[in-house]
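Just one protein chain is left out here, and the rest sit where they should.
We call the chains A, B and C, going by the order they appear; numbering starts again at 1 in every chain.
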C-alpha cells in the first residue's frame, strides 16, 4: 500500500522511526532528551508514548557511553538508533563509531553484525555559531565498515532512515538541521537504497552532484541559470554511487559538486578526484567544487547567509563554467578576500 | 651554525623537542609515559632529565583531559606539546582539537592564540592491527584554524617539529610510526616551513605527490620504473602547498598521488580534485591516486605488506599511466578482489 | 583603568554594587526573550535567570588576571566579570559592537582582559581547558587561579572525570564549579544520574569538595574564597557544587513544562535577588526606595543598551576571514 502525504522533514524522520519500531521490536532509540521531551528537534514525537520506556530512552549527557552502548546492544540483537544532537558532539564519541563499531565484523571473522544507526543534525544556517553548525562528513567518511547517508528532503529523510535502520551495518545519518522544518511529500512505500544516488533532474549540459541542504540550492540555481543540468542528490556519502555519477558525467561531460564543506577537503573532493581519474579523456570542461570558504561558521546572520553557497553564486558558476570550460572563481576570490 | 649528523627519525624528534625546549622556556611536553619512561616510542629520551618534572609530565590515560589542558595552557602563554600515542586515540579527544583549539582565535576576536602541538604516531606496517594502524588525516583535515604536517624522514621530523612548536596556531604532527627507527641525515639549521612541500626529485614526465611513509615507497618506485618523475613530499597536509604542486603539474602535465589512506577519500582526493579544477586544460593524462584498499588494516604480516602501496605496484602504475594516459587498475581490481 | 575593569572592581569591592550587578543581569536576560520575538536575535540563547548570585559571587572573589572558563549559559558571568552589556548583547545580536565582533554569538563570549575565555558550547569541553590554564599558572610559577563553571548535566560527561583527575594528580590551581540547577536541557537530574550531591564525585580524585547555596551571593563568595585561597597557595583544586535553579527554560524555545508543579515557585522564594535585598535592607545598606530606583534606572540603562546594539553595524564579509590564523609575531598579547 502506498500512502503519500505532505509532512515536514522532521516528521518524516519520526514516521520512519515509528514505522521501523512497529515492524521490528528490536529497534530502539536513545539519546539526550529524545524520550520525555520527544527530541530537541522534535524528531521523536510520540515515540515514547507508543513504544514505552524500555525502547525509547533518555540518556545522560554522555555521547561516548550511549554511542558505545548502541554498539554493544546492536551486537546482541537490538537495532539501536542513537541521536547525536549536533554532529560536533561526535567529537567526544568518535572512537566508538569509527574504531569500534566499524571494525567489529572484521574483528569477529564475520560473526558479528552491528546494525546501529547514529543520527546527527548538522550544518549551518540557523545561527548556532561555529561549534554547532559544521558539516563533518570527513570524520566518518573514509571508514571501511561504516555507511554514511544524508537526506535532502522529507522523502529521503523517511526512506533513508528506514533503510539505515534495516541495514545490518552501522550507518550514520546526517540530518541537515535547517531542513527539519521543510515540508515535502512522503510516499511511505518509496524505498531509497543506501548507496544509490537520486537523479532529481535529467539534463545534458552538466552534472551537478549535491548533498543535504545544498540540493535545494542547486536546484534553484539550475533554474536561475537556465542551464540543462542533470541534478544528482548523492544521498549516500559512503559508499557513494560511482555508477550513477559516472554515467551522468559520461553523458554531460561536465561535473560540478555543490557542497556545504570547506574548500580544502570536503566529501566532494573524492567525487571530483574519482570522476576525473575515471573519465579524464571524455570531460568537456574542468570538474570543480563549489564550497564554503575555509573559515569557521560565523554567527552573524549576514555572514552565515553568505557562508554556504547561495543560489545566485551557484548559478553564476554554472553559467561561467559551461561557457569557459574552466573553473570559475569563488565569490571570496572575486571579492579579494582571504 | 649548521650541524649535520645521522640519526633515527625518533631521535630527530627528540632533538627538535630538546632544541625548542632549550630555546623557549614556555615549551612543555606531556602525554602518557613521555616523562619517566621517555616515551612509548622513545621520542622523549632525556627530556625529563634535562627539563624537569614541571615541563615534562606523564599523564593519566585521559586523552581528552590532556589535549584540552594543552589548549588552556597554550592560551595562557605556554607552548605545550602533547603526545597521542596512536592516532586512533584522538577518537576520544577530537573535540578539544577541532571544536575548541581550532576555533579559539576566531571566538576571541583575534585576541587568543593557541600555540599547541599534538603529536600522534600513525600508519601501518608494524603488526598493530586494525585499531592501531590507521592514518586518519581526515579527522583533522578540513578544519580551518588547524595545521597538519607529516614528516617523511629524519630531517623533516626535526624541521617540521621545530616549525610546529614555533607556530602560533595549533598544529597536528602525524608521525608515521614505521619510520621511527629509520636513519637519516639531519641538519639542525635546515628549516622547513609549514605549508611548504618538499621537491625531493626534479623530473619532467609526471608529478608524484606523496606523504609520510609513502615517500620512500614512491622514490623507490620511480627508480624501479625508470621514469623521470618529479617527487613531491607534501609534508604539510593543511594548508597544503598548492603553488608547488600546481607549478610541478603545469610542467609535467601528469599527477599521481601515492597515499596510505583508503581508496574512498583520503587527503589525496583533495589534491587530485584541486589540481584538476585548476589545470584541467593542460593535463596530458588522467590524474589519479594510488591508495590502500577500502578495508580495515589487517594484522597478518602477509596481508599488511600488501595493504599499503608497494614499490612494485606503484612502479607498475607509474609506467602504465604514462604509457596510456589513463588510470591503471589497482592490484585488487587486477586480482578480482572486492 | 578601563570601564570594564572598573565594573569588575565594583563587584569585588562593594556589596551594593554586587546587588546592582545582579539586577543588571536579571534585567538583561529578561530583555533577551523580547528581542527574540522581534527577530533581533537568531539562533539560540541560554538564560541564567535565577543564577545571578553565582555569577556575581564568583566574579567578586577573582582577580582579572585569574581565568574563567564558562559555558553557553554565560551572559551573567560575562556581565559579572565586567564585560559591558553592549559587548555582550552586541555579540548576542551578531553586531560589530559585540565582544567577538558578531562572529561568535550568544554561546561564545570572551574578554581576556577580564579573564574570560571564549565560553564553550560543548558540554564539559571547558573543564580540561581550565585545568590547562591552571597548568600554565603552575608551570610559570604564577599565583593565578583558573575556574571552570559547568552544569549538573556536564558532570556526567567524560571530560569532567578526566579533567578533575588530571587536576588532582597535578595539584593544579583550579576550581571546578558545578552549577547544579537540577536540569540538563529538559532532563531532571534524577533521570540522568543516581547521585544528587554532585560535589561528592570529587572523592573519586581525593579532591576537596563542598556544596554552597548558589542562591545567596554571600554564600557563593565564601565558598569561592575558600577554594581560591587553597588554589592560590598551592593547595590544589576544589570541586564546588552550587545548588541553584534555572528560572527560565533551557534555551529560548523551552517553556520548561516538564518541571514538577510548585518546584519553580519553591525556588523563587529563594530568588537570589530577593535574598540579597532582604540582607541589605536588614543591614540598612539599602532602602526600599533605593531598590526601586536601582531597578528603574537599570531598566532604562538596558533599554539604552538595546538601542545602542540595534544601531551597531553588521560585520563585514571580510570579518568572516579574519582571526583564523595568528599573524606572524602577534602571539598572545
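Throughout what follows, a contact is a pair of C-beta atoms (placed from the backbone, for glycine too) under 8 Å apart; a residue touches a chain by one contact, two chains touch by 3 or more.
Since the structure is predicted, the reported quantities are computational estimates derived from the model, not experimental observations.
The undisplayed chain touches these shown chains across the complete complex, A, B, C. If you put the hidden chain back, the residue from B:48, B:64, B:271 or B:290 that touches it is B:64.
From the options B:212, B:268 or B:298, the residue with contact to the unseen chain in the full assembly is B:298.
Only one residue from A:145, A:212, A:266 or A:309 touches the chain missing from this view: A:145.
In the full complex, the hidden chain is touched by chain C at residues 156-162, 165, 168-169, 191-195, 200-201, 203-207. Where chain B meets the omitted chain, the residues involved are 32-33, 36-37, 40, 58-64, 88-89, 91-92, 126-132, 293-296, 298-303, 306-307, 332, 335, 337-338. Contact between chain A and the absent chain runs through residues 26, 28, 54-55, 57, 59-60, 62-78, 80, 92, 95-96, 99-100, 103-113, 115, 144-145, 168-169.
As a working rule, only the chains that are shown with their structure count from here on.
Among the remaining chains, the Cα-based centre furthest from that of chain C is the centre of B.
Each of residues 100, 103-104, 108, 120, 122, 158-159, 324 in chain C touches at least two other chains. For chain A, the set of residues touching two or more other chains reads 64, 88-89, 91-92, 130-131, 294-296.
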